[in-house]
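With one protein chain held back, the other chains of the complex are shown just where they sit.
So that you can tell them apart, the chains are marked A, B and C in the order they are listed, and the count of residues begins at 1 in each.
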Amino acid sequence: MKKTIYEILQEAAPGNRVSQIFDIFLISLISLNVVVLVVGTVGEIHQVSPEAFQIFEIVSVAIFTVEYLLRIWSCTSNPRYRHPVLGRLSFAALPVVFVDLLAILPFYLAVIGGFQGADLRFLRVIRLLARIARLSRYSSGMRTLARVIHAKGNELLTVIVVLLVLLLMASSAMFFAENEAQPDKFSNIPQAMWWSVITLTTVGYGDVFPVTILGRLLAGLIAILGIGMFALPAGILGSGFVEEIRNRTDMPKVCPHCGKDILHSTSSEQG
Amino acid sequence: MKKTIYEILQEAAPGNRVSQIFDIFLISLISLNVVVLVVGTVGEIHQVSPEAFQIFEIVSVAIFTVEYLLRIWSCTSNPRYRHPVLGRLSFAALPVVFVDLLAILPFYLAVIGGFQGADLRFLRVIRLLARIARLSRYSSGMRTLARVIHAKGNELLTVIVVLLVLLLMASSAMFFAENEAQPDKFSNIPQAMWWSVITLTTVGYGDVFPVTILGRLLAGLIAILGIGMFALPAGILGSGFVEEIRNRTDMPKVCPHCGKDILHSTSSEQG
Amino acid sequence: MKKTIYEILQEAAPGNRVSQIFDIFLISLISLNVVVLVVGTVGEIHQVSPEAFQIFEIVSVAIFTVEYLLRIWSCTSNPRYRHPVLGRLSFAALPVVFVDLLAILPFYLAVIGGFQGADLRFLRVIRLLARIARLSRYSSGMRTLARVIHAKGNELLTVIVVLLVLLLMASSAMFFAENEAQPDKFSNIPQAMWWSVITLTTVGYGDVFPVTILGRLLAGLIAILGIGMFALPAGILGSGFVEEIRNRTDMPKVCPHCGKDILHSTSSEQG
Partner (left out) sequence: MKKTIYEILQEAAPGNRVSQIFDIFLISLISLNVVVLVVGTVGEIHQVSPEAFQIFEIVSVAIFTVEYLLRIWSCTSNPRYRHPVLGRLSFAALPVVFVDLLAILPFYLAVIGGFQGADLRFLRVIRLLARIARLSRYSSGMRTLARVIHAKGNELLTVIVVLLVLLLMASSAMFFAENEAQPDKFSNIPQAMWWSVITLTTVGYGDVFPVTILGRLLAGLIAILGIGMFALPAGILGSGFVEEIRNRTDMPKVCPHCGKDILHSTSSEQG
């Protein structure tokens, strides 16, 4: 019976009707929860009935808690996590399972009490992000994105290190050029980094910009050359994503000499 | 005779002179109509002679109505829509035909009366968009765009779902970071979504932006990583469009020397 | 002797020393002229000595005029333009020659007098643009750009027509959504087009943006989908440019079957 519950809780394999029904129920509940939390931040809507929001939250947390405990209890039916303590711990440490915990923990921590202001806000954002993340498990697009980040991890890291160095150099130069003319906007290098990021990503709010001739010359140069490097993470993630979702419909790759599949080979063929 | 009228109303096949003349007349009338409606929104121009604008609209609607009724009447000459009622209904439900109805319906609904303010504005925008859409039928570029959207529909949908999730996560994080410092600009998560869209598309108006250190750190991170994903619909539509219009003028697919297909080769050629 | 002068005036063929010296002299004079005209717009610099600027202009125009007349006079030595009247007229109608005329004509028209305000400013901008264009003839990069615009002309036109239609549709929708809330910023559809262009190119100055919920929803949608199409002329020109400057260093393209060059073939090979 433990095994049955485990399989129901996991994503439905095609054919397992109960598991599919459970999945649909869970997706609906989490979606509704996210929507409620999001529109609950709108003052006028929340004031209509704060109690309704509270009750909805308590009910949701109750259901999520029961589901989480059932998951932890039934995971030992999976041979990989069969140890009653260590198996359960390594199962609970899986990202997808840990996120389920993050979705309900803030509620209990807030109930235990003593959290104020910024800490309370932090708990609430963790709760919301965790629930959005739970939904993501069911979206093929989000799973693809996770795969892309994992696959291109090294490239991304190399690029981001270069970006940080360029950011530092651009911010330093612009700080020294503009500090005297705009001591409030370019008062120190960390503050100049805000200008750099917003400009090199071409967002360009316009809250901060150079006014001296030297500053403007530097800005123009930095923009023309630097925007390319700052577009790299975008390009790596974006094109990697499109590659992944197109990989299902690619043409077979065959060797133009012997006509066999490049991507696969049997042991007998390798000399 | 019904068949003749039907063929005249449809886009002209090469050679059918009457149909071509009709097409040119219709394109001119719709274009003129769109221009008149657009410049008619300029107060000073409209005040020159509101009656002239009215008369032009009435005449246009009259011609469009006659054309529409003729289309519906004559469509039964096409074997696919030969049933007097069902055939006409399925013909009228075709997108290109339905848009013709949307171009004249607002006029009659407004005449029937009782529409005020926002409803009247809605009718007017439907009327204008429908007439611009009618023009699009004659532009090869717009037909290509429609084909691209149809072809890449699945990819686009997957990407847009991922965008919405990322938008939600970015907005939630930025809301919790900035709400205290800027309760008017980041008063709730839906409002924070406005900041997210405008920043992640790099438009960056500058009407809203983070001022706290945490908010700015988050914004920088979100910008550098997220801009790539938000550029995806752009890339998918844009490159798909260019692919389509280049498919007609590609490099020769046959080798000019041996006459065989460059992209494919048969087994006998491979040693 | 006429033929000698013609060859000197034309761009130098490798080896023709006099022609090369003349080219260098002319490039220097035009560059200096452009720099003088550009910095001459700076009030403080111009006031140092308005007479010096005047004299420099008169001398430059004198030299350019003599050069132009010599060109027109000597062009008949080229067999293509040998007719004393028609040959000279078709030579003068060539873009590169016409630009030379545009560089000096404003001076004479201004001298003839009677031009005020906006007309005078128009003459002055034509003069400046024409002289910058004259310089462009000697830059391989600018010649490449001209080649790209010529080669991709059809693609560009199709794309620009689609852009105009999308611009019109986006502006109409946004006008009807925002006109009531911001009658000064969205007072008519042409004015809404300014918002559309600045947003869809992601420049996003921030002088105009939607404030209503419907307007913001529309803006987000328009931005996410429309930015792709507006990036197309950029992509077509940009990638075409890079293709052209790389075409000189490309690998030979050979047919994988028979090993001969794909791009060229002798008549005997075509069956």
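Structural remarks
What we mean here is this: a contact is a pair of C-beta atoms (placed from the backbone, for glycine too) under 8 Å apart; a residue touches a chain by one contact, two chains touch by 3 or more.
Values in this document were obtained by computation on a predicted structure and should not be read as measured data.
Only one of A:6, A:107, A:175 or A:241 touches the chain withheld from this view, namely A:175.
Note on the undisplayed chain: of the listed residues C:132, C:189 or C:218, the one touching it is C:132. As for the chain not pictured, it touches chain C at residues 34, 38-39, 41-43, 117-118, 121-122, 124-125, 128-129, 132-133, 135-136, 139-142, 144-145, 160, 163, 193-194, 197-198, 201-207, 230-231, 233-239, 241-242, 245-246, 256-259.
Not every partner is drawn; the one left out touches chain A at residues 155, 158-159, 161-162, 165, 168-169, 172-173, 175-176, 179-180, 187-190, 199, 202-206, 209, 216, 219-220, 223-225, 227-229, 231-232, 235-236, 255-258, 260, 262, 265, 269-271. Residue-level contact of chain B with the missing chain is found at 202, 204-206, 268-271.
One rule holds in what follows: only the chains that are shown with their structure count from here on.
It takes 90 degrees of rotation, in steps of 5, to superpose the Cα atoms of chain A onto those of chain B. One finds 45 Å separating the Cα centroids of chain A and chain C. Residues of chain B in contact with two or more other chains: 202-206, 231, 235-236, 265.
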